[in-house]
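Taking it in order: structure first as structure tokens, then the write-up.
Removed: one protein chain of the complex. Kept in place: all other protein chains.
Note that the chains are named A and B in the order they appear, and that numbering of residues resets to 1 at the start of each chain.
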Amino acid sequence: MSWLFGGNKQTTKEEDLKQTLGFDPAQVSDVSSIINSPGVFDASRLHPLAGLDKGVEYLDLKDEQLNDIEGSKGLIPSRSWTDDLCYGTGAVYLLGLGLGGAYGFQEGVKNLPKNAPPRLQLNTILNHMTKRGPFLGNSAGVLALTYNMIDSSLDYFRGVHDDFNSLGAGAIAGALFRSSAGLRPMAYSTALMTGAAGAWCGVKHLLK
Amino acid sequence: MSNILSVFNPPPARPLSDEEVGTGCFPCTAMQALTALAGGAYLASGYVFKDLDTGKIDLKKNPMWWQRSVRGMGTVVVGFGVFRGAEAIQMLAEGLE
């Protein structure tokens, strides 16, 4: 979506310039810079179609950059904080949906109408599942979204990705999530989210 | 890059290799089998036609030919899911040996 956000337009232009001119204009500024620049005597780089042998060029423009903050190699392939955000939120939402669905199933089985036709019983269970599942999924998704956003901000400000960030982000996200319900629910949700963040860090350490 | 972003910033048209499509990878096949089974069962069950409040099927909104075609499609998708599931189990068995 570089046309919307003005992403890596500059790179594409330079690439295009290189292809129309047959060489990189940045390299001809100075004799010493020509001689000193690595690979300038490589015939394949001087060829008019230089760069095309690498394959389709958008593959290696921006996406190759990995998340370069220290200690950020995680479970899921991640190139940036947006990847963390999307994968984290998606996974937690689906987890919440599944858990909520299971809880709704159990609740529906408990509240089955007696002596009803099986069709109606199935309907009861499905109704309970569709009531609980999306609700829990939405809440979990919002929590994960807040957590990931705060976590990435902390990473950015502190310059390092460690467990303290995760714990802090969990605490802040939990506090924010129930901040309108009063002090006691806020404390509960803060403790719960900090615990969840700690558990997630533990799992990450175990699997690494 | 995600599929949604590539709508707004379309990559040049090109044929995909088998590796990119994901043929022959176990998670792909297993996920496909599960998705096909669940989605197909949802379509074939006829639950889609029922009104959520009354539980009745409105024949004006859902004519018989429409119901039959949707159910038929669901059955086909379930069959496809069974096929892919068998393939996934086969892959798993080959991997264990």
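In this text, contacts are C-beta pairs under 8 Å (C-beta built on N, C-alpha and C of every residue); 3 or more make two chains touch, one makes a residue touch a chain.
Methods note: contacts and distances are computed from a predicted model.
Which protein name, taken from UniProt, belongs to the chain you can't see among "Ubiquitin-like protease family profile domain-containing protein", "Mitochondrial inner membrane import translocase subunit", "Proteasome subunit beta" or "GPI transamidase component PIG-S"?
UniProt lists the chain that is not shown as "Mitochondrial inner membrane import translocase subunit".
List the displayed chains that the omitted chain touches in the full complex.
Every shown chain touched by the left-out chain: A, B.
Consider the whole complex, including the chain that is not shown, and state which of A:86, A:99, A:126 or A:175 touches that chain.
Selected residue, touching the omitted chain: A:86.
In the full complex, which bits of chain B touch the chain not displayed? Write them out.
Residues 1-11, 13-16, 20-23, 25, 27-28, 31-32, 35, 43, 48, 52, 58, 60-63, 66, 70 of chain B touch the chain absent from view.
In the whole complex, what residues of chain A lie against the chain that is missing from view?
2-3, 9, 12-13, 16-17, 20, 59-60, 63-64, 66-67, 73, 75-79, 82-83, 85-91, 93-94, 134, 137-139, 141-142, 145, 180
In this text, only the chains that are shown with their structure count from here on.
Between chain A and chain B, what distance separates the C-alpha centroids? Give it in angstrom.
25
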